[in-house]
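Note that one protein chain of the assembly has been removed; the remaining protein chains are unaltered in position.
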Amino acid sequence: MIRFAINRLLQAIPVLLVVISVTFLLVHSAPGGPFSADKAVPPEVARALEAQYQLDQPLWQQYISYLGDVITGDFGPSFKYPGRTVNELIAAGFPVTAELALYAMLVALVIGIGAGVVAAMRPNTMQDYIPMSAAMLGICMPSFLLGPILVLIFGIHLEWLPISGWGDIPGDKILPAITLGTGYAAYIARLSRGGMLEVLSQDYIRTARAKGLSESLIITKHALRGGLIPVVAFLGPAFAGLLGGSFVVETIFQIPGLGRFYVASAFNRDYTMILGMTIFFAALIIVFNLLSDLLALQLNPKLRQQARGHH
Amino acid sequence: MPRPQYQSKLLSLTASALLLFTLASCSDHQNNVTAGNLSGTLHWGNSTEPQSLDPHIATGVPEHHIISALMEGLIYKDGETLEPRPGVAKSWDISEDGRVYTFYLRENARWSNGDPHNAHDYVWSWWRALQPALGNLYAYMYFPIENAKAYYEGEISDFDQVGVKAIDDFTLQVRLANPTPYFLQLLDHYSLFPVHRATVEKFGTADQRGTRWTYEGNMVGNGAFQLKEWKINRRITVERNPYYWGADNVGLNQVVFYPTENVTTEERMFRAGQLHYSGVPSDKIATYREANNPALRIQPYLGTYFYRFNVDTPQLQDKRVRRALAMTINRDQLVTQILKGGQFPAYAITPPGTMGYYPESDLKFDPQAARQLMAEAGYPNGEGFPTTEILYNTSEGHRKIAVAIQQMWKKYLNIDVTLLNQEWKVYLDTVSNHHYEMARAGWIGDYVDPNNFLDMFLCNGGNNRTNWCNPEYDRLILEQAPTAKSHAERLTIFAQAEKILLEDMPVIPIYVYTSNNLVHPSVKNFGRNILNQANYREMHLQPEAQGAPQQ
Partner (left out) sequence: MDASSQSTEQHSSLWLDAWLKLRKNRLALFGFAVLIIFCVVSLLTPWIAPYGYEQQDLMLGATPPSLEHWLGTDIFGRDMLTRIMYGGRVSLMVGFIATAVALVIGILWGAIAGFMGGRVDALMMRIVDILYALPFMIFIVLLMVVFGRNILLLFVAIGAVEWLTMARIVRGQVMALRKQEFIEAAYSMGLSQWAIIRRHIIPNTLGPVIVYTTLTIPSVMLLEAFLSFLGLGIQPPQSSWGLLINYGVETMEEYPWLLIFPGVTLSLTLFALNFLGDGLRDALDPRAAKD
């Protein structure tokens, strides 16, 4: 297992390098620069700004010096916010986005697994159809549709929940987490239903039933571990999806996270910010994928064998 | 590991979720507005995270709001009339020829850390603002001062030659290159605010852009409030400055600025009682109006929305074509059907009422005459007129107008026009490089004077961007207007210049802006003015008997 992990981490290095290089090129080929402004920028000022941010150097030189900085963990100054470093801005926004993704994931897992297991217990009956239809609805309703509707109902008309901010008012984390997590709850419901159905039809489950074990014990002690494997496999892509989905939810609920920042930085041509966040996200996803793969290995002895065989 | 843990975990998660939910439902009794009214805290929806709070670097309205709470100039403008009121300067004299201003500073003026505040601060600050390395985009606000332009552009290198001197600790004398009637107004613009030298120099050199001197815990200002906290992307809180000379009359204890980033979200926050002040999306204005909601404030705003022509485009070189295009826009229809924000049609580039200035214009909606002009120019019934492109920066509002105008031109002149939208930065580049045929534009006045609008279109105007150049126009604005003997004479000269502009029509004025906001009735002394500038030192909060107004 350790060797597997180390191997994957080593593989991550060329990946990150590709990410940095491609992003760097893309960012510098975008038309419009960080200092174009509505008021005419006098040429001396433009020159001074460019010199300060090393934009007047040849591209390859900027690239090399940027790589050098990244290796030491310095993502550079933000172009848009003078005096702020990218590290500082990421440190301010990331805990928020991470918390949002975590809560959304919790919502998704709790509702999804719950619904999927319940449905699998009595397939093709109402107990199956209702949760699965609800799941379908969740998949087909995008968060930028669900969010404003929830805001309207629970925030403005009923006034039960706050509709913006994160951590300022008690309860302001509920609506965003639900909005972001619902789509994934739906997928997880389907996955867990499928996985559970497959496991429940196995012989050893029938044996357990014959032995007289209660249904809930069968499910929790025997079936869940195998039945949830597809869910675990989905965790990696789900996490990446949550990060991407946070862009939209953070805009709707005015949440001071990285997602909202990212789109704004792209529009503002804040080069260092874009690069810094892209690298950060990529590294995060790589680590998370590794963790979820490790978890999958743990749960599925067959895969573990395969992994040992390979490495 | 015992599996039943799953079940109990599930139960406890559900239980805590329900608990959160119940807690949350109890929270609405103390929303921001209600709590704020009792504690004197104003909650202000402020669109975007400020780029910088350094008054010599910042540009933009959200930055302005915060800076105007933290700092003050020699004068400040009255919240309603925009008349200059004594700020740091308790009084001033203006010489006969209008070129020398002498300011007498208050002796009890202090910085927010208790340091004394005097005339030397101004000399140093204005020197700093004109350092090229700082990248001050508002440096041109200093140019009425004698030799300021020359110093900034490097023609002279001795700042002593620039017309600002500290005669003694509390007397500041400013010499202008020409009599400039709007000079006092300029003093209330943040680029002419003083900065605390010791703090700036503690965090870097004077001309170093973007140091940490404005951050939480560091910033020192001379305004009614001081910076308490700056949580990036969440909120900026300012609290009253006990050293402010007028602290006894400041009605608010705190102001909290929220970078909402999205006006729809901001409006919802207002409705949910989380903000005292917010913007309002144009689609919702009608609803507020019909409900006669007292929170809705629509007032004229000193700005014009217009289209630029790139007059070098072959089919647009003939000014008859340009005039025809300008005459087939039904501005009344645009304003009532599409904008719905109480805006006014604009038939000249300078908003009417600017310092008593009412530009004459013979521009009006006249498709008949326009068709005639097009025929004379060689495009009878639009035949042969090549497809032309309107460029605008991505925004629903601009698109609505562009689509409407496209339709109008098709209907009345039978010409084809395509629309191109570009994202803000790209659009700025395209326009400054003159790579467009027609482009949407807007200009908000920095100070209340026709000069601010008309000097855009000087031959060498950095904001011209139309390739239009008229030496007579330049002469009127640059040479004649500054030497006018009276305000009335000056306005007459401006009117002449504007006439030339409208005759040649390098731009099509479309409408005059309004500022549309929602202000909670508990905010008193809000002050409505055409610059939409907030005067936090004059406001106070009065708790209401009833709850927040419903949508």
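In order of appearance the chains are A and B, and numbering begins at 1 in each one.
Assume contacts are C-beta pairs under 8 Å (C-beta built on N, C-alpha and C of every residue); 3 or more make two chains touch, one makes a residue touch a chain.
Owing to the predicted nature of the structure, the values given are computational and were not obtained by experimental measurement.
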Handout entry: Residue of B:400, B:434, B:499 or B:528 in touch with the missing chain, whole complex considered
Key = B:400
Handout entry: Residue of A:114, A:131, A:165 or A:195 touching the missing chain in the full complex
Key = A:195
Problem - Touching residues on subunit A - with respect to the absent chain - result: 11-12, 14-15, 18-19, 22-23, 26-27, 29-31, 136-137, 139-142, 144-145, 148-149, 152, 187, 190-191, 193-195, 197-198, 230, 233-234, 237, 240, 243-245, 247-248, 251, 262-263, 266-267, 274, 277-278, 281-282, 285-286, 289
Exercise for the section: State which residues belonging to subunit B touch the missing partner chain. Expected result: 264, 281, 283-284, 286-287, 333, 337-338, 394, 396, 399-400, 403-404, 407, 419, 421-423, 426, 551
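Quick note on the criterion: only the chains that are shown with their structure count from here on.
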Fill in the blank from the handout: Whole-Å distance, C-alpha centre of subunit A to that of subunit B, is 38
Practice task
Write out the stretch or stretches of subunit B touching subunit A in their complex.
Solution key: 3-4, 6-7, 10, 13-14, 17, 20-21, 23-25, 27-28, 31-32, 49, 51-52, 54, 57, 59, 132-133, 135-139, 153-154, 209-212, 214-215, 231-235, 258-262, 265-266, 268-269, 271-272, 274, 423-429, 432, 462-463, 551
Fill in the blank from the handout: Counting only contacts in the complex, subunit A reaches subunit B at residues 31-34, 36-42, 44-45, 48-49, 52, 77, 80-84, 88-89, 92-93, 106, 110, 114, 151, 155-156, 159-166, 168-171, 174, 216-217, 220-221, 224-225, 251-254, 256, 260-261, 264, 267-269
